[in-house]
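The chains shown are only part of the set, and none of them has been moved.
Order of writing sets the chain letters: A and B. Residues in each chain are counted from 1.
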Amino acid sequence: MKRSLGVCYYPEHWPEAQWPEDAARMVAAGISRVRIGEFAWGLMEPEPGRFDWGWLDRAIGVLGDAGLEIILGTPTATPPRWMLDRHPDMLALDSQGRPRGFGSRRHYCFSHAGYRAEAARITEAMARRYGRDARVIAWQTDNEYGCHDTVLSYSPAATAAFRDWLAQEYQSPDALNRAWGNVFWSMAYDSFDQIGLPNLTVTEPNPAHAFDFRRFSSAQVVAFNRMQVDILRRHTDAPILHNYMGRELAYDHFAVGADLDIASWDSYPIGFLSDRLEADADHKRRYLRQGDPDMQALHHDLYRAVGRGRWWVMEQQPGPVNWAPWNPAPLPGMVRLWTWEAFAHGAETVAFFRWRQAPFAQEQMHAGLLLPDSSAAPGLAEAAQVAGELAAMPDVAPARAPVALVFDYEAAWAWAVQPQGADFDYFRMVLCWYRGARELGLSIDILPPHAADLGDYRVVLMPGLARLRPSALRALDGFGGRALIGPRSNAKADAMATPVPLPPNLPGMDLRITQVESLPPGMTEPLSGGGHVLHWREHLQGDAEVLETDAAGAPLIVRAGGLDYLGGWPDAAALRRLIRAACAQQGIETESLPEGLRLRDTATHRFAFNYGPDPVVWEGRSLPPAGVAWRAR
Amino acid sequence: MKRSLGVCYYPEHWPEAQWPEDAARMVAAGISRVRIGEFAWGLMEPEPGRFDWGWLDRAIGVLGDAGLEIILGTPTATPPRWMLDRHPDMLALDSQGRPRGFGSRRHYCFSHAGYRAEAARITEAMARRYGRDARVIAWQTDNEYGCHDTVLSYSPAATAAFRDWLAQEYQSPDALNRAWGNVFWSMAYDSFDQIGLPNLTVTEPNPAHAFDFRRFSSAQVVAFNRMQVDILRRHTDAPILHNYMGRELAYDHFAVGADLDIASWDSYPIGFLSDRLEADADHKRRYLRQGDPDMQALHHDLYRAVGRGRWWVMEQQPGPVNWAPWNPAPLPGMVRLWTWEAFAHGAETVAFFRWRQAPFAQEQMHAGLLLPDSSAAPGLAEAAQVAGELAAMPDVAPARAPVALVFDYEAAWAWAVQPQGADFDYFRMVLCWYRGARELGLSIDILPPHAADLGDYRVVLMPGLARLRPSALRALDGFGGRALIGPRSNAKADAMATPVPLPPNLPGMDLRITQVESLPPGMTEPLSGGGHVLHWREHLQGDAEVLETDAAGAPLIVRAGGLDYLGGWPDAAALRRLIRAACAQQGIETESLPEGLRLRDTATHRFAFNYGPDPVVWEGRSLPPAGVAWRAR
């Protein structure tokens, strides 16, 4: 397969006279794809109903003439100002009841029918005009659903839609009252019209209420996206994708992805380190200019799953960004490293955001491949280097990994609604487990929660899966590999209820969780095999074989058949130890890597990436900081 | 007196078929009392005016048949959803002006006349039906007034009621203007109708305004409770109580208690340690699974005072809870220790919250004596052990303590309104003083601010009493024991004014506070006798005998007659030293106890409680962690 580089470009930001030179320079740098259009509604439709396609026609012409393949975005993340006059109530409200107004982007509520119709209208108009244009090789829907915390809206439109959704889901208020346990605190409803959103309650709302609101809100995103996809499909055969934002968990990306052909995500390693990573000061200092060594890889593997194998990086950080608390520059070489790492995980395309740094508006401090004066920014040479290297390589097709990790958006919502400990977070836990495997040099596949077949994986990681789906339970029944499950896995029934019989109710394992504890920072329990549990521990009862205990001899890890249940959150040392042991048992080789070094196996090669600030030795050769190396497998 | 164990039970959460077995198991565990009903309005009155008592009749029947004594709660903390249709404006508004909506509990404004009438109506209906039922041996009004910060409401109903209250209090706007000093910043009012609530002002409101709003808000709670008590008294002779929440200071518990027969409080030692205690990380780690060693005892003594001798623990933590930032499990033995400690302080009944952990809704992660699957949780055996021990003991009647501490809710409001230092808090200071005495092995009585007679106490502690009441000043005049007074005691006149002549104006003491200082963390002043003052220091002028000075020789503690005035907040070492010296002077014996050990004397016994994580030796015997011991006095 031809893997390629791309770039995000905003022809509308620059004089037309500059477009041909821009296109030529892209091509010269080895870039073959260009995404355009996704924020340009105001230019496409300057007044309601009056379309102006001329500029876009010409931009596509110039880019196409240069040989660039175009990804065209629907512009629904940025409705123009006149839209507000037509739909004054289209804005989302935040959890404090304040409208989230015009003046930036994503100023719409997914539940607003009027806006959804407008979004359909512009999608249809674009699709009609460009759907059969061969230069447009893919379509992007909207932009970064959920970015800026825009999934949960507390608007009247959301309230009405939530009531409808609940009526569909439960059919009668009595059924809802029973499912939610509304007998508690006299919270029962007589009609769906009495149900509000779970914000601004005196103390916490019913977790069932909050969880259903999250399920509903996710479904609204799925429906909004499907509306666009359905329209596009009527007019184009090009693949359709969406550019997911990193560490965005408020809606089910698998469900959105099911309607798409390709998944893509927006990778900002240094921004995420500063803004979206729980880590101590040492870790943040060590990786300040590189990004966390596992954060990108986890997302790569996740979106390979979301895209059912087909995935891109749609926006790759090319230099300092503007939106994190602090915005340092990448270590020289990191733009290349990040790009290669994406390809090693199977990306078809890696596109940089953006071509030229804008001298105006919100993102003017966000680096591009060019500076505002059109001179080359440091990222450009690294992009060109990758282009050259890629051309010189055989294809880097992904191989099935030996280890799988099951990822579930519902689990993220469940523990957001009911953390029980102030620092318990689903994604944080998943990243710890993923890191544990990566530090052993392993490649990992991510599986959706509804994966029906685990048979090809010898080791499966299943932390914190609030509710194991029936298919997963069936797959675990008699599983022949080694599954590391828990804590908090299968801890929930429908509507966030506690199951009776007590969790985890795993096939073939006699085990009941009789008590759970959240532990404040600094409080740990030693594991008899080494390391500690932190953040969370459970009290286990039953006849399952005890593998490890706490200092007092109480079981913390038990086993039955191919399943190991972990009644706690192991620290990094314990995770490495446990995963290494599972791999050893299953005949999977693991490594002892220097800090910051990570590996990734493709079908034909083993890649090595040095995220650390110091040189390391890998298989006899020295890898400098930001170094990338590979060898045939 | 027969002291007893109880439990909180929600028959409405379980199938009726399970009730008899539940009742039998309670009795088997040595539990003789059961509280029910306090959140069940929705089932009692499923539609406005249509009552359904059948289920409650049957529940009382089953429980009564098992020999259990019933405490029946009025359900006014959880008005059903239909109530909102009748009174859309019954909700409290928070200080930011947002309605505090339906979906949890305590969703009412104490000042709303319509809701108050509804609360009267359901109270009357319950009282008529069960007031003469011999199985109901006590009544509880509402539930945890003030929990979730529900005393202060900024609603239109509260505004109107506040204006009425001010009109009663001051009679004319001019009088109010004079009392508040509204000449300052041109804040004078021409009519009571111009007065708003003290929220959302540009900078801080007049402290007189804020303080009167707190007095008013407290009075609204008192009136709401009195309304219920008055109704109940017309229909029952059973004692009436309320279950106060721990560290709840927004209304005057003494004033509410004056209308009740018994005080009770809800004791969650581990939740409070995590959520409501200023302490360093070491202290919080040391007592993570035990709770603070003095927090419970202080509340026990406080509610013994509020109940004028008669008091219960209505809700005793039996395992991990769900509502604190972190929720670890009690050390084995702590449920027994907490229960015994309550009895040693004179509790008549200790009731556990709750019988069986609910598998649904907000508190599904809150432990009970049973797990959701009806198997025994760890707390059950400890409860049963206490029941056995209690039956084998002579009565543990309280004795008058040698030391008294005066506690004043108004002082808490005064310093909340005018802390002058960001970490100055009345309750925090009181707990420090109380701890100082407890660490010397002392038993303590708490006195209300209007206590007229101190004569039986040899040592009296009076920290931070913003306004000494006339009765207290009379009692101090010629006091024969030793009173440790200050800092900030008698520092305020009416309406938060600074008195002239300057404070503290103590009988027989020539002393003026000429300057006060709040000190940031880490800044201390050494006390000449040992230890330091922190948080707060005062500059003292006058002829009173100087006992201790700062490093520069400026007086910090002075004496006249039986009164010592402390011009600062002594640290733990200084507090122990000062209280020990006062006791020595007054012939009261003190102890030097190992860390974490606490004592409590009843009329007949001395009890010892080991809150520490290590064994300690007490009177020759080893007490393990969570150990309880006693000997005859």
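Keep this in mind: a contact is a pair of C-beta atoms (placed from the backbone, for glycine too) under 8 Å apart; a residue touches a chain by one contact, two chains touch by 3 or more.
As the structure is a prediction and not an experimental result, all values here were calculated from the model.
> How many copies make up the whole complex, given 2 shown?
Per the structure file, the complete homomer consists of 3 copies.
As a working rule, only the chains that are shown with their structure count from here on.
> Could you work out how far the Cα centre of chain A sits from that of chain B, in whole Å?
Measuring from centre to centre gives 47 Å for this pair.
> So in the complex, the part of chain A that touches chain B is made up of which residues?
Residues 96-97, 180-190, 194, 196, 198-209, 418, 420-422, 493, 495-502, 512, 514-520, 522-523, 539.
> Using the touch definition up top, name the residues of chain B that touch chain A in the complex.
10, 12-13, 39-43, 47, 75, 78-82, 84-85, 92, 96, 98-107, 147-148, 150, 274, 281, 284-285, 288, 319-320, 322-323, 325-329, 357-365, 367, 371-373, 375, 377-378
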